[in-house]
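Removed from the display is one protein chain of the complex; every other protein chain stays in position.
In this document, chain identifiers A, B and C correspond to the written order of the chains, with residue numbering beginning at 1 in each.
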Amino acid sequence: MIPFQAEDAIHMTVILATLTPLVAFLLIMLGTRARKNLSAGLSLGAIAISFGCSLLLLARLWNVREPLEYSTRWVALNRMEIPFGFLLDPVSLLMLSIVTLICLLVQVYSLGYMAGDPGFSRYYAFMSLFAWAMTSLVLSSSLLQLFIFWELVGLSSYLLIGFWYEKFSATQAGKKAFVMTRAGDVSFLLGLILVLVHVGNPAILEMNSLDSAGLMPSGILTFAALLIFGGIVGKSAQFPLMTWLPDAMEGPTPVSALLHSATMVAAGVYLFARLFPFFALSPTAMGIFLFIGTVSMILASTMAMVARDIKQVWAYSTISQLGFMIMGLAAGGYFAGVFHLTTHAGFKALLFLCSGVFIHTWHTNDIFELGKGGARRLKIPVIALVVAAGALAGLPPFSGFFSKEAILAALALSSHPVWLAAGLLGVFLTAYYAFRVLCILLFPPSAGEEPSGPVGGLAPAPKGSRQEGSSRTFIWPLIILAFLTLLLGFFQGPLQHFLLGEGKALLVDHGEQAGWLPFTALFLSLAGVGLAWAEFGRCGAARLSFVERIPFLRELFSRRWYLDHFYHFFVDRIVDRGFSKLFAQNDNRVIDGSIEAVSRGTLEAGRFLAFLQSGMIQYRLLVSFAVMVLLSLYFFYRDSGGF
Amino acid sequence: MIVPFGHVLMLAGMLFLLGVFCTLTRRNLVMIILGVEVMLNAAAIAFVGAALHWQSLEGQAFVLFIMAIAATEVSVGLALIVYAYRRSGSFDPSSCNLLR
Amino acid sequence: MKWMLFGPETYIFLVAFFFLILSMWRGPHSEKDHVLALALSGLGVVISLACLGAEGLLFAGAYRLDLFSQVFKVALSFGLFLIVCLCANVEEIKRRYRLEFYFFLFVCTLAMMLLVSAQHLLTILLALELSSYSLYILVTLRRDEDMGLEAGIKYFLTGIFASSIMIFGMALLYGATGAVYLQDLAQVLPEVMGTPAAVIGLLLTFGGFFFKLAVYPFHFWVADTYQGAPDQVTAYIATASKVAVIAVVIKLIAAVDQNSTYLIHVLAVLSIASMTLGNLAAMVQKDMKRLLAYSTIAHSGYVLIGILSGGTAGYASAVFYALALLVMKFTVFLVVVVLSPRGKNLEREELAGLHGRSPLLALALMVSIFSLAGIPPTIGFMGKFYVFMGAMDKGLFVLVLIAMINVVVSLYYYLLIIKAAYLGHSWETPPAVHLPQPMRWLTGALIATMMVAGFYPTPLIRLSEAVARSLM
Partner (left out) sequence: MPGVEIKGALSMQIEIAGFPYLSAILITCVTGLLVILLLPEERKGEIKWVSAGFSGTTLLLCVYLFFAYDKTRGGLQFVEKVPWVPSLGIQYFNAVDGFSLPNLLLTGIVFFTGVLTMWQLQERVKEFFALYFLMVLGVFGLFVSMDLFFIFVWYDVSLFPMYLLIAVWGTTRKEYAAMKLTLYLFAGSALLLPGMIYLYVHSGLNTFDITALMQPGTFTTAQQKFAFPLFYVGFGILAGVWPFHTWSPVGHAAAPHSVSMVHAGVLMKIGAFGVLRVAIFLCPEGWQYWSGVMAFLAAFGIIYGALAGLRQTDLKYVIGYSSVSHMGIVGLGLSTVSVEGLNGAVFQMFAHGIMTALLFSAVGHIYDRTHTKEIGELGGLSRVMPVASFYFILAALAGMGIPGLACFWGELVVFIAAFKVYPVRTVVALLALVVSALFMLRVVQRTFYGPPNERYAQLSDVSFSSGIPRMILAGVLLLFGLYPALLFDVIETASIPFMNGLPR
């Protein structure tokens, strides 16, 4: 470990990168809440500095192979030391750049999107808080520190989802998001404690250095890995803790773009990548991760197929893509997972931001209404949307194509072909639902042709708002992201080199890629696109998906496989009306009741005794005498050996 | 001593119990005081017997004082009872039930 | 010279005699009489204090003067003085009896003083009877004749019954041992402790004292008598009279207690019965004096714990407790006397709004009540603590535990009093209580005594220990 040295330029840069958003947050909270422009300026400036620093770091350390670690003692307890520090290695640097970049873009975008909101300053404060927590999370050098920022990220997510706190559904969604991720976090904490108890100091590098295998029995190791994975499940909204993410779309759209698609939810996958060598020690655990990733991906895709809310579609898609990444990682494709994480951050943020433009313009989330409203007239957002959807569907030359291929290649090498089949199915479904949305938006039915759309179409948006919709703060982030989506795929080679280094292949040998795989995948994507076109795009299409023709499936999918019903049942019936009621009543009836009974009994006894006292004189004398006699008798009893 | 001390005690004890019995059972304030007088006399007999047993005069002195006490008791007690009778017109102890 | 040793008794006797003469000489004159009694009783305190160091034997050893007796004499004369302080306006006693009232008060105090010094069974008996008879009459003096009379009759009947039992017990004791001096008894008793006559005699003898102490099963008179007697008389019974009786019980038990487990068992049972009964019955009382009566029974139970623990520590704790009781009981009665409506008893609910009517009295009530409840830092807590220490030293853990549970139970009704004083809002707000300046000072001094002696009890504990040692 290198101790802190003030003159260390890299170190200063790191501190600058993480701390400036915190400073911005504190300044806004303490001083500038009333002055909106200043708040936004502070926040933007901070994140810009942060982004600059991260680029600087990326450039400086592009060729440095050894991870750099800085840490200092923060809390030292008897046998436990909690260090605070930064770990700079390719994954964290890459992630840092993604996070700061998207943060910056989204904050710029928000300038327009959130303009006029009464909580404008608060919004930027929370954004800064998130930026601080996320960057610190990414750079954490120890698992405990990571956990701390993990929680803080969750907090900022809660605050941002419930940003419009007067809206019931928003606060409800925030609560749900926090509690569900909390459930995952508790599992994470348990795993952390387990590691801590056995290994001692949960520095990430040490955990990854494979010595932990020696320190922990393999059973415990698997158990710890699974528990930590619980945190990932919660944060990345994987099965079974997936339903909070669609609800989280109640937050402002830029928040969804930033937190709930590109960065925060990806933190789970990031943690997976971060601890990849550690997880890889337990094949059993990896198998389970693969399963959970697959289930999440398929489930979420099916849900996306029937959703009408544009943000919901992208939310399901996020879950599904995160599941896809986890599949890749769990199958051993370290690079594939991280690469998809990178590309996904770009195109998913783009998808949300584009949708945000539509939503901001027409004030509705319903894709059919947006389509009818004339979404296709907004040229730049539509083009960006097409680019992003193409990436999502895995069409070349967009970035998604390359990363998906990488993951599929990794899956192809996994133990069982079923995973690959599932992956391919996922590719098909993804392409289908992505283009379903696109087709609905771009090819609205002409009048009278609407079979199942909502009654009473939307009035065309006023000119002014459309003007606003294409204002610069909206457009530039879109353009930048679209270019990124276009280009990122071609940087696969350098990235792979950066992440893995030479001769450091992690588990999967990428040389033996099956030749038929890319073509199959591409074919499936195109099939999905074609199906979407056939059902929604072409003239005179029924605008009814094949799923919706089967009532059972439609119900199942649109009700999220009844997961929410289960949770509702669980919370309402078992926790609320079960244990909680039981305990509350236990307090009232059993504990307090018995105390009440004792006190009442005492009081009654007192009443009875007092009544006895008021007897006639001679009874009293009798009692006195009788007691004396009894006491004398006790003497004889005792004397005769009674005691 | 002709009569054994034990017999004297026995007599005293029986007399005492009789006094107690009278005190506890007779529903008449005067009889209660009488019962107590009997108890006192039982004590006096026991003292006399004990004085003889130990060949000391202190027991006799006790008896004298017990007589004095008994006299006081009767005077004070009767004063109270007569007063009470004048107010309530009864000697019944159960009429004393104002305080509770 | 020896007559100087007899100083306080002689003085009190002369004062009593003076009041007797005065009652025949002229009619009552309320205020003058009170000032006179106040001055004379105050002088009594001074004389008792002057005779504090007296030691010796009088009347052929039937009367013993030592630190023990002299301290209690000071306490008694002080108690008398305090009671006389309350007698500025004895509404409940007819004017024409006021002088007799003082006469009996002084006679009773004289008897008590004799009691604490008496060493001969006969002296003890006579002193006890003398004090009892004075009290029988004092109780009956109440203006509300039905109440006073009934209280008097009940007190009297229970009293004579108990005293005849005691006399019979003394006869048995005398028969079994042949000893009448306490010091002789102490020597002879161990040999005959196994015989029924001695043990039963002892038990029955204690009966008379238990009656005075208000210990179960001779406690029945307490509630009625307290309720029916004039407030000042009740206060006297509860404070000065109790102190003397505690002293004599300590003395008796110190003389006869030869670590007999039987005696300890009996005392423990009576102690538990007294506290439990007293505390439980007190919970449902509405009349303040009746409530305090039951609380007295409970306190007698606590004192018994100290007495039965034995040893210097045990007796010292009992002495401490007696002195503490004197102060705290008196303070409560001071409040009760001041607040009592004319000719009637004070109900608990009538305390309502006291904090507004007289903050000082409310504070005095609160401190004394907390002291009675045994909550630190008051003298009452220290007393309980001290008593429990002695008991624990004897290994009586369960007894201490039961006593503590009783303390919690008692807290309930004590808190109700405080609640009434501090919370209750009476419908028509009674006028503010006017307290003369000297009474204010007295009240303040009492509060200070209870707090200071509770927080820094060392001098008082030293005194109690010295007293207890002089007994052994």
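Going forward, a residue touches a chain if its C-beta (ideal position, glycine included) is under 8 Å from a C-beta of that chain, and two chains touch if they have at least 3 such contacts.
In this text the structure is predicted, and so the values were computed from the model without any measurement.
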Touching partners, among the displayed chains, of the absent chain: A, C
Which residue of A:Leu55, A:Leu152 or A:Ile380 touches the chain not shown here: A:Leu152
Residue, one of A:Ala59, A:Met80 or A:Leu544, that touches the chain absent here: A:Met80
Hidden partner chain, residues of chain A it touches: 74-80, 147-149, 151-152, 155, 158, 162, 165-166, 168, 171-172, 174-175, 178-179, 182-183, 185-186, 189-190, 193-194, 196-197, 571, 575-576, 579-581, 583-584, 586-587, 591-592, 595, 599
In chain C, positions touching the absent partner: 311-313, 316, 355, 370, 375-377, 381, 385-386, 388-390, 392-393, 397, 400-401, 404-405, 407-408, 411-412, 415, 418-419, 422-423, 455-458, 461-462, 465
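Keep this in mind: only the chains that are shown with their structure count from here on.
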Inter-centroid spacing, chain C versus chain B (mean Cα positions, whole Å): 27
Chain centre separation in whole Å, for chain B relative to chain A (CA means): 96
Sites on chain A at which at least two other chains make contact: 614, 617, 621, 625
Multi-partner residues of chain B (at least 2 other chains): 23, 32, 93, 96, 99-100
Of chain B, residues touching chain A in the complex: 20, 23-25, 27, 32, 93-94, 96-97, 99-100
Chain C residues touching chain B - in the complex, by the definition given at the top: 121-122, 125-126, 129, 133, 136-137, 140, 145-147, 149-154, 156-157, 160-161, 163-165, 167-168, 170-172, 174-175, 178, 180, 197, 223-224, 227-228
Residues of chain B defined as touching chain C within the complex: 5, 9, 12, 16, 19, 23, 29, 32-33, 36, 39-40, 42-44, 46-47, 49-50, 53-54, 56, 58-59, 61-62, 65-66, 69, 72-73, 76-77, 80-81, 83-84, 87, 93, 96, 98-100
